[in-house]
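Step one of this worksheet: look at the structure below.
In this view, the complex is presented without one of its protein chains, the others remaining in place.
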Amino acid sequence: QTVNVARNADIRSLNPGVNRDDNTDAVMLHMVEGLVAMRENGSVGPLLAENVALAKDGVTYTFTLRKGVKFHNGAPLTAADVLWSWNRYMDPKTDWRCLSEFDGRNGLKVESVTAPNPQTVVMRINKPNGLFLDTLARPDCAGAGVIHKDSLNADGSFKAPVGTGPFKLDEWKRGEYVKLSKFAGYVSPAGKDTDGYTGAKRPLVDAVKFMVIPDPATTKAAIVSGAIDTAEMLDSDLLDLQKAPNVDVQTTTNGVKEVILFQTRDPVMGKQKIREAISHALDLRQLVPAVTSGLAKPNPSVIHTGSPFYDETQKQGYRYDPALARKLLQEAGYKGEVIKMITNKRAARPSFNIALISQQMMQAVGLNVEIEVLEWATQLDRYNKGNYQMMAFSYSARLDPALSYEQFSGPKDKQPRKVWENPQALALIEKASASSDEAERRRIFDELHKSFQQDIPMLMLFNEVQVNAVSRRMQGFRPWVATKPRLWEVKVTR
Amino acid sequence: MKRVAPNALFGGLIMAFVLGGAMLGAVWTPYDPMALDFAARFSAPNAAHWLGTDEFGRDVLSRIMKGAASSASISLFAVVSAVLAGTALGVLTGYVRGTFDRVVGAFTDALLAFPGILLALGLLSVFGANRWGIIAALAIAYTPSVTRVVRSAVLSLREREFVDASRVMGNSETFTMLRHIVPNCTAPITVLATSMFGWALLSESALSFLGLGVPPPAPTWGNMLAASRPHFEQAVWLGIFPGLCISLTLLGINLLGDALRDRLDPRMRGAR
Amino acid sequence: MNPQALVRVDGLSLEVAASGKRVVESVSFEVQPGELVGIVGESGSGKTMVARALMRLEPVAIRRAGGSIAFEGRDVHALSPKELRAVRGGRVGMVFQEPMTSLNPAMRIRAQLEEGLVKHCRVGADERHRLMTDMLRRVGIGDVEQALRAYPHEFSGGMRQRIMLASVMLLKPALLIADEPTTALDAVVQKEVVELMVGLARTEQTAVLMISHDLSMVARYTDRVIVMSQGEVVEQGPTAQLMAAPQHPYTRKLLDAMPRRLAPKVIAPAPRPLVEVKGLTVDYAARSGAFRKGEAKRALHGIDLAIQPGEVLAVVGGSGSGKTTLGRAIAGLLSPSGGGIRFDGMPVGERGQPAWRDYRLNCQMVFQDPYSSLDPRMTIAAAIGESLRHLALTAARQTARVDEALEEVGLAASYRDRYPHELSGGQRQRVAIARAVARRPRFVIADEPVSALDMTVRAQVLDLFADLQARHGFACMFISHDLAVVEQVADRVVVMEQGRIVEQGSRDEIFDSPRHDYTRTLLSAIPALEPTGSGGVKLRWRLAGESAGVLQRQPGVLAQQVEVDLGETLLGQPHVVR
Partner (left out) sequence: MLSFIARRLAMAVPTLFIVSVAVFALVRLVPGDPASLMLGDLATPAALADLRHRLGLDQSLPQQYLTWLANLLHGDLGQSITSQQPVLPLVLDRFVISARIVLVAVLLAAFVAVPAGMVAAWRQDSAVDLAVVGLSTLLLSIPTFWLGLLVLLLFGLKLGWLPVVGYVGFAEAPGKALLYLLMPVLTLFLHEIGVVVRMARASTLEVLRLDYITHARAKGLSEGEVMWRHAFHNSFGPTWTLLGLVLGNLLGGIAVVETVFTIPGLGRLLVDSIFGRDYPVIQGCLLLIAFVYVLVNLVVDLLYPLFDPRVTAQ
């Protein structure tokens, strides 16, 4: 029994957390596991660890490993393996993408890692940090997945991941597919249900094949014809798919933020009143459904709607008031200067449609907005350099609110890509990152939200609604907030 | 015997229709081609919207008319620039020969072997993502073809006696080239130019498919066609009408090109 | 009416299908078995159409509007396609005018010969081979086996025409249609090919329908002549009788147009020759193509000649003898690799120098082909005006000069704004002449200026030329391979063979007492027609003698053609992305 999963691009490498992208992470996290992982709601839970204890000092974490866990090569998992694996990640030669998150360059520094006994790993960080475990669990860091020494060639170069995940590598045909096979010796964490990347994770099918299908129209034909079992679809496919007899459609709101960025250092966009005018010019209740085929709802907050921190305050957003918008423009002394809005035409992103519709709404209040469509790499370059006036953009999912704020906030002098550089806000974000106290964090986030709504460094529009087509012959498949498919606890019937 | 050939008549009628539509579209359309109307998304062709509406409720007929103008002008500018540049190079290489010819030849070959997407991508980022970028990309991509065709025409023209006759009259080489060679290249150039016009329409569409086309919301047939693809099943008309327009134009221009070739090609001009 | 007539054409009318324009109107004639019939008439009179209609091979655009054609008693229009194909080739053979395009360039000679045999004669492969080699030998092909393996382009024009003839005669047709079979060949080769054809036809008892506008050839070889004008048969009858006593005014006009020798012109002696050529040598650079290394070819080997003011010097010689090369070298279109030219006593020197410019403006040229020597995109007035460009005239003066030039060549001012394709061949050549003489040059080079024109037009153009020459007194170098024409216009004659001058002298010396063998061969090739008192003509043999061997025409014509083809393929070059 094989499950066929469509992905729109090939994986970049087999080296976890090194040469990777979203597709790579999705495949990789079927093969490797870290000490902790993300739960369904975006919080962090133990995975290879049985439990995690934070000492009173706030900087010492003690991980007790689960018993009986084996690597794909049959070797049992020990604290020494975790240590070896961690040291490899922290070696600059490995090029782990998250190295700078842990070596102090971004504030957090892992001071020491020790293995007092085969079942225990102790990690000490430089100062209390509420996000340490979240960062460890980050999918783009491959969850700091523990791999066995056999993953390397004799010369130290990377061969293939030998991890502890429910599936192991079978074959990678570049440009065509990656095939994983069931790891018979897998020991699942406790739990009846799958819970994000934790919980029940039994491999129930013999193999999973991630097939590369770049064209969305082909993907649609493939799922309807039964050639594949699940795929992410475009919003606009919804109607057609609902008509197909053998396919179920599942939608989930995830943490991807669809936004309109403003360059606050631009002479025009730098004017607070103009940005405010734009916030009143956009009728999000019309715009959002229009660009998502009616799937998504507006979300004014950078905190995703499934988060425990998503409360009433976060729901407070911009008010549609074109008259006010016009007035504000007048007050700001706007004289019809051309404003360029950059966007791209990536099929799976609504950016282009957002630009199109918001342009019309902005024009309606007298803003002279022109759309400039760039190819994605070019847009990304402009983003990184801060070289734009306005831009329809998507931020990848950051489930923790602090991380979500951090994603776009920071000093522009040092990091031109950052959007929000209000010093008070930055200090608040810093504070939220360090804190592990939920009530305090909630207070901070509510404050941040208000400040964000006032500054309007960008317009938060909505969280992406992911449309998954799932073949009826497959059971147990559930899309979730972290966007990536999970093929454990999934069965297929012929 | 000044009878109009049937292909010229047919082609001429089609082109007149298309260009007429384009011209009308530049000044008047039944609806604002850019106006969004969410109440009327995906309406099939009906009395109010003859060719239906698209995913934003925009009137397809209006967009096609407006698009005709931009499609036609993009193709036209691209072809005209390619023809001008290619003719200049072709005439020079064919007439001067020697090292210059070889150098230009190497560039021509290089350009012919160069995938257009990359060219378009590069130029679009240099010129900015606008119609001029596309025009430049298409023009540069087509120039080598013109160069080669013109060069071979010049190679055969320079052996014709009227070129000698011009020299015998004491005319300089430059004068001979400009007065006698260049005007006589019009036949192959016209034929090629009509074909290129069609390619330009298609290329613009393929570029849109790859996300490098004319920046919307301004409609062109190419980007309408490309944008219709995801909605193929629920709204075929979105693809069919711009597609038909491209086909029709191509047919018209090819017929016209054939007719022009018959008229302009000296080998076909009876006598002898 | 002879009941055994091989071909009987009765009231045949042909018209252009699209416009209904008649191109042949109620033509009737017969051809008896074994008879040699000639069709003469001006260009466009419908000769070719009638001949093709006999085999139902008229172009698709042409439609039969009436009348009937019977071949061997059967109506060809009633034949089934299969029967028709049996007639074609099997009973009727056809030889075309243009040897360069009438053989398939992509097929070996063997395949082209064999094709017909396989179709029409039930014989085995060995027998076919024997028939083919026999026939090729009979038409005078040397290495037969090699020839069978070769492609057409490996042969000279004359050879190709022989092969063409062989391929037709191989099938022993009852009727051979020859549409101007020798027009493209030079005099010596022309004679050989025609004699071969007539000889073969006689031995095989084949009737021949020979279309030609060369009256002396028709007079020499045919039994009967049909004269056509504007799609109608105006007169027909036994050759000797018709030639001697033409009835119809058109026939008279035709015969009248035959060039004839005039009394020698008196040329005022000049202190020095106008143009003096010394040791002129021309080499054609090697054309190194894809598969061969070319070597330089010497086309002229040190030519010396002098032209007096007001004199017409004719240059004659077989094809490839270097006549054109000489003309072009003197006109400065080719740079000689040795020797020099003096004009009016001064060396003309390098391009760009004042002496060169003076020479350039005083030396003009009329080209052979009126269709290609005028820019198709220029009106007549513009073409003539262009030659006055360097004279610094006011616009009004220039217009006046153009009108004057047009008038001189007998074209009404209403022709000013026409384009070359709107003129007939003769009119175009008049324009070309007007262009050359408009500037009042002192020296004109004319390279075969009338060989592309039909008889009557040729006579008019020659008269015009003589008239202009007398009026303006320019000296002229007249290149031609048509001895009759030369006889009429030349004061002095130069005979060339293989890049050398083999003999020169006054016209009468050369025509009446040639000394060199080659000159004699040339003169004996084609008889002259000379007027009889009664308005008709009779044949006059210039010399009694033998003909020389085949003169090889060099290949090398097709290089340009191929390049054009490659260029055109680019039309299909795909678009940027797909």
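First chain written, first letter: the chains are A, B and C, and each begins at residue 1.
The rule is short, and it goes like this: a residue touches a chain if its C-beta (ideal position, glycine included) is under 8 Å from a C-beta of that chain, and two chains touch if they have at least 3 such contacts.
Quick caveat: nothing in here was measured; it's all calculated off a predicted structure.
One chain is not depicted; across the entire complex it touches A, B, C.
Across A:Gln1, A:Asn126, A:Thr218 or A:Gln424, the single residue that touches the chain missing here is A:Thr218.
For the options A:Thr78, A:Gln360, A:Ser396 or A:Ser451, the residue in contact with the chain missing from this view is A:Ser396.
Touching the missing chain, out of C:Gly73, C:Pro105 or C:Gly279, is residue C:Pro105. When the omitted chain is restored, the residue from A:Ile228, A:Ala434 or A:Val490 that touches it is A:Ile228.
Chain C meets the missing chain through residues 52, 55, 57, 60, 81, 85-90, 92-94, 96-98, 101-107, 111, 115-116, 119-120, 151, 153-154, 164, 167, 171, 287, 289-292, 555, 558-559, 562, 565-566, 568-574, 576-578. Residues of chain A that touch the chain left out of view are 6, 9-10, 12-13, 19-21, 92, 95, 97, 99-100, 105-106, 140, 173-177, 211-215, 217-219, 221-222, 224-225, 227-228, 375-384, 393-396, 407, 414-415, 417.
In the full complex, chain B touches the omitted chain through residues 6, 106-107, 109-110, 112-119, 121-122, 125-126, 198, 201-202, 205-206, 209-210, 225-226, 229, 232, 239, 243, 246-247, 249-251, 254-255, 258, 261, 267.
Keep in mind that, in the parts below, only the chains that are shown with their structure count from here on.
One finds 85 Å separating the Cα centroids of chain A and chain C.
Across the assembly, chain A contributes no residue that touches 2 or more other chains. Shared interface positions of chain C, defined as residues touching 2 or more other chains, are absent. Every residue of chain C that touches chain B in the complex is listed here, in rising order: 16, 18-19, 21, 328, 331-333, 357, 360-361, 363-365, 367-369, 371-378, 386-387, 389-390, 421, 425, 432, 435, 439, 560-561, 563-564, 566-568, 570-578.
On the chain B side of its complex with chain A, the touching residues are 34-36, 38, 55-56, 121, 124-125, 128-130, 211-212, 215-217, 229-234. Interface of chain B with chain C (complex): residues 1, 3, 112, 115-117, 119-120, 137-138, 141, 145, 148-149, 151-153, 155-156, 159-162, 164-171, 179-180, 183-184, 186, 188, 191-192, 195, 198-200, 202-203, 206-207, 210, 266, 269, 271-272.
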